[in-house]
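Only one protein chain is missing from this complex, and each of the others stays in its spot.
We just call them A, B and C in the order they show up, numbering each chain from 1.
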Amino acid sequence: MNEIIYHIDPAAEDLKDPVMIVGLPGVGHVGKFVADHLVEALGAQKIIEIYSEHFPPQVIVGEDSTVTLVGNRVYLARTEKTDILILAGDSQSTDPAGHYSLCETYIGFASQFKVKRIFTLGGYPTGVVNAENYVIGAVNNIEIIESLKEKGIKFNPSEPPGGIVGASGLILAFAKFRGIDAACLMGTTTGYIADPQSSKVLLEKLCGILEIGVDFASLDEKIKDMEQIVEKIKDSVNGEEFEEYGDRYATDEDLNYFG
Amino acid sequence: MNEIIYHIDPAAEDLKDPVMIVGLPGVGHVGKFVADHLVEALGAQKIIEIYSEHFPPQVIVGEDSTVTLVGNRVYLARTEKTDILILAGDSQSTDPAGHYSLCETYIGFASQFKVKRIFTLGGYPTGVVNAENYVIGAVNNIEIIESLKEKGIKFNPSEPPGGIVGASGLILAFAKFRGIDAACLMGTTTGYIADPQSSKVLLEKLCGILEIGVDFASLDEKIKDMEQIVEKIKDSVNGEEFEEYGDRYATDEDLNYFG
Amino acid sequence: MNEIIYHIDPAAEDLKDPVMIVGLPGVGHVGKFVADHLVEALGAQKIIEIYSEHFPPQVIVGEDSTVTLVGNRVYLARTEKTDILILAGDSQSTDPAGHYSLCETYIGFASQFKVKRIFTLGGYPTGVVNAENYVIGAVNNIEIIESLKEKGIKFNPSEPPGGIVGASGLILAFAKFRGIDAACLMGTTTGYIADPQSSKVLLEKLCGILEIGVDFASLDEKIKDMEQIVEKIKDSVNGEEFEEYGDRYATDEDLNYFG
Partner (left out) sequence: MNEIIYHIDPAAEDLKDPVMIVGLPGVGHVGKFVADHLVEALGAQKIIEIYSEHFPPQVIVGEDSTVTLVGNRVYLARTEKTDILILAGDSQSTDPAGHYSLCETYIGFASQFKVKRIFTLGGYPTGVVNAENYVIGAVNNIEIIESLKEKGIKFNPSEPPGGIVGASGLILAFAKFRGIDAACLMGTTTGYIADPQSSKVLLEKLCGILEIGVDFASLDEKIKDMEQIVEKIKDSVNGEEFEEYGDRYATDEDLNYFG
């Protein structure tokens, strides 16, 4: 089963300098937090739903006890200078081949809407706690590096050393095949826990690139929540309280803080 | 290999207010016990057989030494007020994608027979021993919650926190795509062993919803069997007797009490 | 890649009361030893080669340093009363779905050659060392049990309790769909090591059923080899010698004695 539900007709839409943002679950949920926050902060409208047998065979139960099939969604936010497509959602592929199939689908949306620039968002695990957060980049076109450096993105040779796994990487490669410029922006993070602080730094850089302003309130709330969790962890010697808090948060908001 | 064998013609049948019950193997076999019991207690007739390469490559050997291919089956029970289709059987999909494929098949049966309501049955693992059994629900249409609450089904926000995995969840989502109201009814259970007691509580609620009466004799027998097993487990310090009993029961009746 | 190479034309052949024997790798290699021995002892001719992406991606290197792709083969042995098709080879499917696909292929051969009886051969792990070997059966048609009992096959209710996994089981089920009588004959074995002794007992029973006589020499040799290996294992305290012997045998004759 692969099902795409369009709420608007890509052929009929004439978007203004369309850019696509991709923030799916991954390292520290850094990318997912940014995409989800953008959807909320910009009041973006859901325009496409994607369901696939490559996602886990699972439904999510909402606050009102109604179920939602695990899937990803494309949202459209119309801002002054640019129209922003945001790909966000619940899951990446459960099998290697599914990543290829799904990313073909995603890049197809970019083509349909005549997107000229794509930014995939992710976390870059450093293993270092309490380090300063920054954003490193990788691109599918060497010519866009300079402009991103000007906006504060760092570029280090052959970094990340293990390459980029999953949608954040594949979309760059597939975009190149279609002649669409794309960059992967990765917020540094410990790699151990969900990291809304890294997401905030990444979001600030992204806003600079897109020349948009967004409210950071709900992200700041997540950061405070995580700080309290981490404080509790430090107080707890045997780690049992950690687990308890993890569960509370995981269930609280459909977000796995310990992904 | 995917093979569907119809013993009756869905197009030719005109069912009375048809409802579909789904009880496949899962947590504590809570749903499977209820479906199997309903088939027996209502004298339901086997109308469809489903075989699939997504099931384990395995045959079951019966009392008479003849083999049966692992598969699922749809039974039809004609009761006074309503005609009940019961989906029961040996297995769920062995791979994630197979769940999607099989649930498409299952929901296709619901469409063919013009089913208007579906109840998928399962267990809800609480990890708590000796707690009172109750039934929690999740739905694909918020409008059916009230009527289920009246019948004693509990609804808790975002519960189960991990969502619903497998056929019990997917069928709700697929039913929604086809405009069929569906609820998942989950009997609370420890999650450690097969739990016919939870099945009985779930069956009682289901009978109330369907306005049918069934004999509970064979389910009561299973409960007594399990109580004896648990008693033995308590007596046994090193757990070796446990295993021995588990084996006896597993082979006795083609039921895995320790699923 | 699925490739079937026919060395004879099934449509053009008119076999005499054709029966099919299936002996593929499995528990204790009991079935494989019997099929391989029959091919040799009856001077059977290779008539079909089966290669498939469901087999391991591997070639075997022979005595003469030439490679053979992992696959299965059908051999034809013409005896006085009956023509015997023997399915033997290197592997079963590496994935669950592949078993279904391959067994469809195998049963297709049975149909093409108008086979009326199939015997799949396997081992039945008892976990008991030094027990007397016997052969238990399961069938796809209750009517053939009596005649098999007369030939010394035992039938115990619901045994094996875990059913029959893989080709030995599926072929029975698929044969039933095509109206071909089939039995699975399982030689009891410890389940820990390759067991040519169990294979010999199974072969004796099979010869009685097929009313053929075969030389047991090469199987007796394998039995003597295994007895020496087991003796060495008993002498060895730390088990290191065991490994050494296992290696020698595994490489010696392309047979894994410790499967």
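Details
In this section, a residue touches a chain if its C-beta (ideal position, glycine included) is under 8 Å from a C-beta of that chain, and two chains touch if they have at least 3 such contacts.
What you see is a predicted model; the values in this text were computed from it and never measured.
Looking at the complete complex, one finds that the omitted chain is in touch with A, C. Checked against the full complex, the candidates A:V139, A:I180, A:A194 or A:I223 give a single residue touching the omitted chain, namely A:V139. Among C:E63, C:E132 or C:E146, only C:E63 touches the chain left out of the display. Residue positions on subunit C in contact with the hidden chain: 1, 3, 53-54, 56-70, 94-95, 247, 250-252, 254, in rising order. Even with one chain removed from view, subunit A keeps its contact list with that chain: residues 93, 96-97, 99-101, 103-104, 137-142, 145, 155-161, 163-166, 169-170, 172-173, 176-177, 184.
The rule is short, and it goes like this: only the chains that are shown with their structure count from here on.
Counting the residue numbers that touch the partner chain, subunit B and subunit C have less than half of them in common. Centroids built from CA atoms put subunit C at 37 Å from subunit B. Between the CA-based centres of subunit A and subunit C the separation comes to 53 Å, rounded to the whole angstrom.
Residue positions of subunit C in touch with at least two other chains are not found.
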